[in-house]
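My structure is below; once you've seen it, I'll send some questions.
Missing here is one protein chain; the remaining ones are kept as they sit in the complex.
And then subunit A:
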Amino acid sequence: MGKSANPNDARALFRSLLSAYSATPTNLKIIDIYILFAVTTAVIQVVYMAVVGSFPFNSFLSGVLSCVGTAVLAVSLRIQVNKENKEFKDLPPERAFADFVLCNLVLHLVIMNFLG
């Protein structure tokens, strides 16, 4: 368990990670980008809140929750769509996507209401 501060190891690790990731199917990648987008937006809003203040608190909350909620839903979608995942083998991806859309609609209806 020796400590190795070798930067090459880290680079090798990243490389192997990237190569492993590049093997994932495109649709999962799209979902990943989407999740990344949502999370980044949420982070920016939180930063805004920290810098400026949370005056329209409703709006801030709804904005952040919208992002986080879609991210979570997207993660669920990714789990269901993933071919490797044996648990949802019987579930067609169309069904999973429909669930995703419906949940998003409900989530955003609530958020619209909360937005004030």
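Just so it is clear, a contact is a pair of C-beta atoms (placed from the backbone, for glycine too) under 8 Å apart; a residue touches a chain by one contact, two chains touch by 3 or more; residues count from 1.
Note that contacts and distances are computed from a predicted model.
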- request: Tell me the UniProt name of the left-out chain, picking from "Phosphatidylinositol-glycan biosynthesis class F protein isoform X1", "Ribophorin II", "GPI ethanolamine phosphate transferase 2" or "Ribosome biogenesis protein NSA2 homolog".
  value: "Ribophorin II"
- request: Would you write out the residues of subunit A that touch the absent chain, in ascending order?
  value: 26, 29-30, 33-34, 36-38, 40-41, 44-45, 47-48, 51-53, 55, 101, 105, 108-109, 112-113, 115
